[in-house]
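The complex is shown incomplete by one protein chain, all other protein chains being positioned as in the whole.
A and B are the chain letters, set down in written order, and residue numbers restart from 1 in every chain.
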Amino acid sequence: MMELLEVKNLSKHYKNFDLKDISFTLPKGYIMGYVGANGSGKTTTLNLITGVLKCVEGDVRIDGLSREKGEQAYKEKIGYVGDESYFPDHFKIKHIRNVIKDFYPTFSKDKFNGFIRKWNLPENKLIKDFSRGMKVMLMFASVLARDTKLLVLDEATNGLDPVMRTEILKLLQEYVMDGERSVIFSTHILSDLEQIADYIYFIHRGRTILYDAKDELIENFLLVKGESAKIPPALKKELIGLEEKTYGFEAILPSDKAELLGNAFLFEKPTIDQIVIHYIKSREEQ
Amino acid sequence: MRALHFMKIDYMLTRKQMYFMPAILVLAWVVGTGVSKGAMSLLVTCSYVAFVASIFSTAPFGYCVRKNRGFLLLLPATVKERVAGRFLYGLSFVGLLGVFCGILWGVYAMMGYELPLWTVAIGLCELAVGILIMALEFLFFYLFGEGKENWQQLSNIVRIAPGMAMFFGMTYFVGKIEEIQSTTAGGMGIDPEALSGKFMQVGVIAILAALLLTAVAAAVCMKVIENRDYA
Partner (left out) sequence: MKIIISNQSELPIYAQIREQLKEQILNGQIPEGETLPSIRQLAKEVGVSVITTTRAYSELEAEGFIATMQGKGSVVLPTDNNLLREQYLLRIEEGLSTAIETAKTMGMSKDELTDIFHNLLET
């Protein structure tokens, strides 16, 4: 069993929004970035995975287990960190420790207390009085203090200072270190998280746009720049998300179409962000 | 077992109100003695306590607005267990207040007050009605409002109105009791004392019926919530 997370034809219908046919697999020991603009369906997907939303269409398996087969075991495998605190506002750390101890057999109090000390989280404050950073670290402490298989992070590093972001990156890489556990994180800004992601899944308006190993994605595309007037029709057909500015254009081109470029244009290795931006642009135009 | 753990969570969520509950119980006793004496005052006190129970037993719903609930939804347990935990909280909370009334009753008996059995039966009926109101409120909250914000006013009416109606009804009843007693006793020739055994049966049956209806309400809530998102 090499796949830790299997998502098959996941769909969810709302009045103004559809999530349609999301399918991917994430092998054990790897990290996936689930990327898209705000409102593209990232949170919906992750909530379907954690089971907070009811999964009616499609199938999700974690470590081979579906939620229907064993709700408790399924949920025990997941560690979830959200973009804002999901703890009851009026709880203190002791209450959270108490609840986790009751519900999760693998919870280690020592580990948990270790994180609380390490990150200087206040024992006697109400959670609603925590800073944003403290809330995020408390979520991490509550999740990492027990034995999970899949970390699900929904925009968890938004608005954190660079020191904390770096700390979290290290945490995630340590988490997958033994090659048995995986991470899926959603984000609309890639930057530092991009570095450690093995796979990128990119959705827009509930539809799949790109899904591949990150290194492949970067190699499969070129960022092309030059004078708009000089673009031959054959090339124009292949350019993705052509953005014409006053002094020239910028677009993405599949690497296998590089021979169309000739000598007239500048091309370079794109970042994932650049691929994403031009893909969104090309979708908007359709 | 996990249902009990959910019940514990509700007690942790509402721990603040437990701190001032003793004061409220004292107030209930003061209200009772203000309206009447002896067994009658106990009936008023008990109806006040049932009123309090019907308000405060729904408190966990208020603490469970959307953004605070994620943690609870992620816990490895089924919807059934979570809903059962909430109902156990409600029942145990009403039960605890019922125990307080029982103790008060005992204290009055030891102090030599005359406590006819039929008043005890009415006390039990009050407890049963308290449980029933709690169950109906839970049903309402689960079906129409769990997790919703911005419905404070409606939820407050739902929390307060039924218990309040019972309390004022009881106060009115106690005020009229002698009149009623004389009409029933004189008019129909019934001796209340002779019927005491029957009264007790009525009290016990009322409680059992309330528990049964609570179980039905819980089952309905489970069924509904199982098919709901964020629940």
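As a convention for this text, contacts are C-beta pairs under 8 Å (C-beta built on N, C-alpha and C of every residue); 3 or more make two chains touch, one makes a residue touch a chain.
Keep in mind it's a predicted model, so treat the numbers as computed, not measured.
Q: Under the definition given at the start, what are the shown partners of the omitted chain?
A: A
Q: Looking at the full complex, which residue from A:E68, A:D161 or A:E174 touches the chain that isn't shown here?
A: Reading the full complex, the residue touching the unseen chain is A:E174.
Q: Which of A:A213, A:I240, A:L261 or A:I277 touches the chain that is not shown?
A: Going through A:A213, A:I240, A:L261 or A:I277 one by one, A:A213 is the residue touching the chain not shown.
Q: Going by the contact rule already stated, which one of A:L65, A:L126 or A:I196 would touch the omitted chain in the full complex?
A: A:I196
Q: Could you pull out which residues of chain A are in touch with the chain that's been left out?
A: 29-31, 169-170, 173-174, 176-177, 179, 195-199, 213-215, 218-219, 268-269
One rule holds for everything that comes next: only the chains that are shown with their structure count from here on.
Q: From the C-alpha centre of chain A to that of chain B, how far is it in Å?
A: Centre-to-centre distance between chain A and chain B: 47 Å.
Q: Residue numbers of chain A touching chain B in their complex, please.
A: Those in contact with chain B are residues 50-54, 71-76, 78, 80, 82, 84-91, 95-96, 98-99, 102-104.
Q: So in the complex, the part of chain B that touches chain A is made up of which residues?
A: Contact set of chain B toward chain A: 2, 5, 8-9, 12-13, 16, 63-64, 67-78, 227-230.
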